[in-house]
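Following this message is one structure expressed as structure tokens.
Omission of a single protein chain aside, the complex is shown with its protein chains in their original locations.
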Amino acid sequence: MKIQVDHLTRYHYDQPVRGVVQSHRLTPSRCTGQRVVRWDVSVSGGIKGGGFRDGAGDWVQAWTVTGPVSEIAVQVRGEVSTTDQSGVLRGHRETIPSVAWLRATSPTRADAALTELAQSATGDALTLAHALADAVADAIAYRPGATHAHTTAAEALALGEGVCQDHAHALIACARVRDMPARYVSGYLFADAQGNDHEAAHAWAEVWVDGLGWIGFDPANRCCPDDRYIRLGAGSDARAAAPIRGIARGSGVESLEVTVAVEAVQQ
Amino acid sequence: MLSRTASNLYWLARYMERAETAARFLEVGARIALVPNVGHGYRNEWDALLRAAGTSIQFAQKYGEPIQRNIESHFFFDQENESSVAACLTRARENGRIVRTALTAQVWDALNTAYQELRELERTPRSELSLSQLTDWTMRTTALIRGTIDSTQLRNDNYDFLHVGYHLERADNTARLLDVKYYVLLPQVEFVGSGLDNYQWMTLLRAMSAHRAFHWAYGGEVTAARIAHFLILNPQCPRALITCVDGLNTHLERLGRGYGRRTPAQSAARQMLARLAETEVAEIFDVGLHEFLSRFIDEVGAVGQKVHDSYLSGDVR
Partner (left out) sequence: MIDFFNEMYDAGGVRPPYAKLRDWMDTMPAELRSLKQAEAEALFRRIGITFAVYGEGGDPDRLIPFDMFPRVFAHAEWRRLERGIKQRARALNAFLADVYDRGEIVRAGRIPKRLVYLNEAYEKAVAGIRPPKGVYSHIVGIDLVRTGPDEFYVLEDNCRTPSGVSYMLENREIMMRMFPDLFGANRIEPVDSYPSLLRRTLASVAPEKCPGDPTVVILTPGHFNSAYYEHSFLADLMGVELVEGQDLFVEGEHVWMRTTRGPERVDVIYRRIDDPFLDPLCFRPDSMLGVPGLMDVYRAGGVAIASAPGAGVADDKAIYCYVPEMVRFYLGEEPILENVPTWQCAKPDELKHVLANLPELVVKEVHGSGGYGMLVGPKASKEQIEAFRAKLTEQPHNYIAQPTLALSTVPTFVEEGVAPRHVDLRPYCLVGERIELVPGGLTRVALTEGSLVVNSSQGGGVKDTWVMAE
């Protein structure tokens, strides 16, 4: 499948800021089943900084904008050709050993309820991973607006509602309870005509299964990532894996506007 | 050098000069208060002082009545009054501590010793301290610190930023001290030229340690015009506005040459000097002394802002 992405993020500051520093994880992963046809990231008024491949195998690109500035636009445009890998991450080189992904972070820390949910599932490693993803999907209903950027997995479970970020966090927490390394993945999802059109800028989780490696699970859509997905990068949680991380120097209050269009290219 | 280091040195100097001014305010007030209150409409001299220092409202809220003891607390000991001797000296020392390696051992020693002595004074019962002890100590201490700066600091940009701070602050402070006269006398125009009027002018001169110098320079009669000339336009007087602005120019020019770069701060300072050099005393009184001084204080503030933008803010390109 050929997927076309047009992703625009606009930052507005009510007072001009002294400068902005950003760290982007906005380049499609180098792995089997994902081939970049064209890809371009630009930052209005930005100076491109250093870039490097991090320990998780993702390309990180730094940008700075010299102030005073009150508006910045980050534009991602590109096209990726994908094939279905049944969720298995193949051909992806990374330095960090899987066991390091067992460490909890505050949004992914398991409380009693998450632990109980995790313990409810059974089966061998692969079956267990699927069962955990299902359990999370059952326990947290998809409802936009119910949670916010800083909601923890425990809070989302208590609420019983959330978005893809909460599903991913909860699955990560549960997997770790079962001593399975897990991490947060951000990317894009092409939603087909059938309607499951939520969140074109999407997030899911990867769980380490011995013998198979990293396998993606998208509890929000009750599936494993296939050729509709573009993988950008991974981290311990949503903050660590965020496609754009930034800090502005100055007292201006930031507001944000994001538009994402992910479309299939007519063949 | 680091912009922050320059900023610490600049503020060190400003706070030292401001501490000295607080002591001079105290001295003016004490001397004016020695003369019996004459007649109706004559404002309380201490209150006039607070107005000129710009802390009248703050004082009223904290102390109420402007009696001598409260005034002493306010101008000398009160850490909440940002312009008190204690507050200024504490902040000067803190600025010095941060950039200690930019100061000579002698300067740091003088600054640190002053701070230790201040803490000693704070522990001394107030009944054992006279106002003149406090003002004398302050004057001696600030002179000592400035002396060690002049005699031991390397003549590099550190030195220039210290002096830019000193000159800017002194320019502002002389103008404010002169302005005390406005608050004491106006609008009782009938006092102008009276014995009381002269007494007040002389008090101002004394507070600026300039009364003898004035006599040497002018001899004879004390008149408002002569005093204004002395404290504003006479380049021989170390506290005169023109002397301060001239010093400011000297050090800004040195910075400009050293860095090979001109800044808006230099242009603004140069324009100030040019205007002052062409000013006659008569014009000052035509405009009104208070009006003249207010405008001057604004100009000093504007140059201070330009110094900040050009060197201290860290956003220099």
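The letters A and B name the chains in turn, as written, and every chain counts its residues from 1.
Note that in this section a contact is a pair of C-beta atoms (placed from the backbone, for glycine too) under 8 Å apart; a residue touches a chain by one contact, two chains touch by 3 or more.
Since this is a predicted model, take the numbers as computed values, not measurements.
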item: Contacting the left-out chain in the complete assembly, out of A:V21, A:V36, A:A131 or A:A191; value: A:V21
item: Residue in contact with the excluded chain [from A:T95, A:T127 or A:S251]; value: A:T95
item: Chain not shown, touching residues in chain B; value: 1-6, 94, 97-98, 100-101, 108-109, 112, 157, 161, 255, 259, 261, 311-312, 314-317
item: Residues in chain A touching the chain absent from view; value: 19, 21-23, 47-56, 60, 62, 64, 66, 94-97, 99-100, 102-103, 236, 239, 245-247, 249
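We adopt the following convention: only the chains that are shown with their structure count from here on.
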item: Chain A and chain B, separation of their C-alpha mean positions in angstrom; value: 60
